[in-house]
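Supplied in structure tokens, the structure appears directly below.
Only one protein chain is missing from this complex, and each of the others stays in its spot.
Up next is chain A:
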Amino acid sequence: MLSVLALTSVVLLSLASQITAIVVYTSWEKHALVGSDVRLSCSFFSWHWTSPDVTFSWQYRPDGAKEGISIFHYGGGVAYVDNKGPFRDRLEFVGNPSRRDGSILIKELDFSDNGTFTCDAKNPPDIVGHSSSVRLLVFEKVPVQAGVVTGAIIGVVLGLLILIVAIYYLMRFLVARRVFSLSMSKHGKKGKGKEGTQQKQIPKVPPVFISF
């Protein structure tokens, strides 16, 4: 009975691993300032355990170019960074392959680094799958995101409005209470009748008998 179950599960797993494929994840877009460093993250999902033969490779295709060049490769436990191309001495491997992280760090960005970076990960025996791309945009000045200034102005003004209204009602409440307690101490029992009318008169706008 147990052996039948074990056999079925093995067969099902082997079938499943043929249906599913490796899925690679990267960011969609990365914005960075010229001269700064940017970390391009790459991870993958696979039904198999992380193999010691896992490989990561990064390709770079500049904006407007037709083909990309290979700039990074990790395989057999060794990371190979670009030592001839546009990223020589600027590329660093900051990932952790055993944790399925194949991220790279690019230092001292320039406008010529604008382009698409493609990460391809393979986890033998899971080698079938799509690679994933991240677009790098290098700015001189980080642009204001849509609606940040708008939202800030609206939020501040409405906040101030609510604050002013709250303070106004608080002051009115305190003044009314203070008058009440003062009159209590002065007149004692006799004052209670007077307070009732006094409290009612203070909050409302006093009638102004000036015609317009």
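Methods note: contacts are C-beta pairs under 8 Å (C-beta built on N, C-alpha and C of every residue); 3 or more make two chains touch, one makes a residue touch a chain; residues count from 1.
Here, contacts and distances are computed from a predicted model.
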Among "Mediator of RNA polymerase II transcription subunit 31", "Peripheral myelin protein 22-like isoform X1", "Pyruvate dehydrogenase E1 component subunit alpha" or "Translation initiation factor eIF2B subunit delta", UniProt-listed name of the chain not shown: "Peripheral myelin protein 22-like isoform X1"
Per the touch definition above, residue among A:T50, A:N96 or A:T150 touching the missing chain: A:T150
Interface with the unshown chain - residue positions in chain A: 143-154, 157-158, 204-209, 212
